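One protein chain omitted, others in place.
Chain lettering (A, B and C) follows the sequence in which the chains are written, and residue indices restart at 1 in each chain.
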């Protein structure tokens, strides 16, 4: 198998015209599309309906193209839409497609696998049952795609919030998903986990998790991006953990590892190889960045989630020279406290 | 004469405790303070009262320390407070002080001069009379401090808006101030100017202007920062124009010119030499950055001024590894359209 | 013919379940639906995508129910969705349906007619050609439904903005639509109109207009609600102009005219008769309400449109004891400056 991916700008949340053009031109086949990750221009909060609008447009499109029902579309593919294109972020989608490939590869290439947990009971959320079941599924997906856990660079999850219970808020669900990713990839020692560490012991974290939580969802959807010797194509993925929101050296080191040394900013050739950049950010809850006070958490006019997306996307875009950056927020146990994570898919 | 400057974090808009400590310790003498430039944590808009609050605190402080009235404080010193500490920006003030210095310098050093225009009639605002009188004053200040116009790197101006007239809005006043700076420094050919180019011909701009406009102010206050062979101390200033909000290479080149080559990010030694970083930003009015759509101008929840300050301050902070960055917005004829300007004061 | 109308709460912008239930129960027939007016919970601004999301849901629903294409749905019915459910406003839709009715009426009853102008050239927008053509169409619709111009109480219009020209902004298009309504209903003397009065002479206004403007729309869509002796059913409409945002006495007088005298607040029986309440609001551009300063126009964190909708909807809801109130903003030449308009449909 091989993965291809294409980064498509959108003119508004319901814009699928770019995707349609690729279908028309034969560049992309609708039946091979596995997953779409994208940023829509809402506020990323509870009243952000841009994700629903985009979903309706995707359901219409694939329902029409594939002759299946809208429900079948969402069962067949993974959609991960994140609201909030603050600052320079350009609304865009990254479309992953999977196709057979007989060519043997000398290098590990991007592999993509999906799975989902069993349904969770409300009282399991944010506790060990959610962590263990999610870790089990992630490990299984890693196995399915013949990847080494150390080659996993992004575990995108839409976490369950089956119903209201004491712990069933979004924060705890995301935290448990992230801890599960850490266990599955070997970043976290499972022996250190218990109900008590969730949203408390911030020294435990995954640097490859990217978790959201969706009220009403009863099971967690999992997508794993890794490099694998069993997969073909010309894409590879790598990632880094940021120590804080200004950790440019880590981003430079990430690109250097991928054979793209940064001289101030990616050059045109390097930029052309970029397929997708996926990050998680959080305004440092301690109220400072590098010892100096920030005001993101005490501004009652603008949410800290909007600020933190705006800051990290600007920092990353400054390195890339490109604004098609996916940054989402709320990053419990995603990288070190006040830091974040960045994963990059490039064409070799 | 020599200039000293110190960058002081503030805990809230009325916080002068850092300044008081420097007075107490003898590190700074209140009677030598010439100018304070700072960022306060408001929205930077019409209902941003943090600047007034900070002004009251400064007036109280200097009035008490110098035994003069609050009005005399504002006549004696220049205060340039800009609201809006979006994202990682840490509220801070840069305090400039001037003192006699007999030591001859082998290198040009930071020089600071202040002046003000005559009072403007409302109908002069945004037109040639404002431009010509402002340029005359800037040139005089440059002469006063024995600087070469080509060594001017920042012309901070608080522009007049004497009363309402057709053109007397803030946009036109700032534009005229910026064009005046361009004429005075030789960046703009005076022969190309007319009433018609103001806020229309964006190919005409200054890269050293930093202009605000204040309704009710009848004359424009001017502060010039330049390097001059006649001044002592250990500070120097330089600046660059940004081609767009992601123009990291220009910032790197600026530091390289100052003998501080950037390897990804300033290192600790380089960072310790930073005294003040002053920038102007604007969300590109054409709606794109490097060919990709941005949504800063179509978001009716958050002002584009807040976004553009957040973006440029993040980009600059990413280079510096420091969040005490002064970025203000509304940048008509300040650098190329969609770009911006950055001036940096460092200790040699 | 007769009109029926029903006020349906929505759980989110794409919620058509209430409408579906009425179809299922036979209370409403999809083929009889003529028009849907509703409030969605967005910001009402340029980046409010809740209206698009609702439109997609309506198109899906009627397309499926009536076996026609989404485009045919929008050609067959009028949809007037307004974003912004500030404060107590409850998101809701008012669905109007038209059906044959042989019963002769002794009283005038609610009549509904729709029409549209020819396509406008960009340079016609905000000028006499737009006004005259729109007035012509409104008069024709009034004739079509056999109504007296003095019995017209609401002219809901979605105005053309074919493309960018000097005057083709939304403000001028809405203004021209409102002036056209005033001419068609006899509120404005056509002899007083010229290009120059548009957005300038605020003494000229209609009290029955409710106009929006939609960039990209080349013709103006018109819906007229009036009372007519030729129509049946049990609905009637009336309206009032508010002198300012606190003009409760005018709202009381309106209900009294409809046989519903208000003792502080509508009682339960009166409230049950309410079908729809449609208002236009504007924060007084002079900066005061009843001689006292308001801050709606100088708040750079929250738009005056959101404030003015919140205020007027609260005032109206206070009279009604009901929160299903439709208030939209930007009210050029809609009632006196700083005032507004209110139209009410009740069941007799």
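Going forward, a contact is a pair of C-beta atoms (placed from the backbone, for glycine too) under 8 Å apart; a residue touches a chain by one contact, two chains touch by 3 or more.
Because the structure is a prediction, the values reported are computed rather than measured.
Note on the undisplayed chain: of the listed residues B:52, B:171 or B:267, the one touching it is B:52. From the options C:111, C:138, C:245 or C:342, the residue with contact to the chain not on display is C:245.
In the full complex, subunit B touches the hidden chain at residues 12-14, 41-42, 47, 49-50, 52-53, 56-57, 60, 301.
Listed here are the subunit A residues that touch the chain not shown: 43-48, 295, 298-301, 303.
For subunit C, the residues in touch with the chain missing from this view are 9, 11, 41, 43, 85-92, 245-246, 248-249, 252, 262, 264-265, 289-290, 292-296, 299, 301-302, 306-308, 310-312, 314-315, 317-319, 321-324.
The rule we apply is simple: only the chains that are shown with their structure count from here on.
Relative to the whole-protein C-alpha centroid, the nearest chain centroid is that of A. Computed centre separation for the pair subunit A/subunit C is 43 angstrom, with centres defined by C-alpha atoms. Annotation: 39 Å between the Cα-based centres of subunit A and subunit B.
Once the centre of each chain is set as its mean CA position, subunit B and subunit C turn out to be 48 Å apart.
In subunit A, the residues touching two or more other chains are 41, 301.
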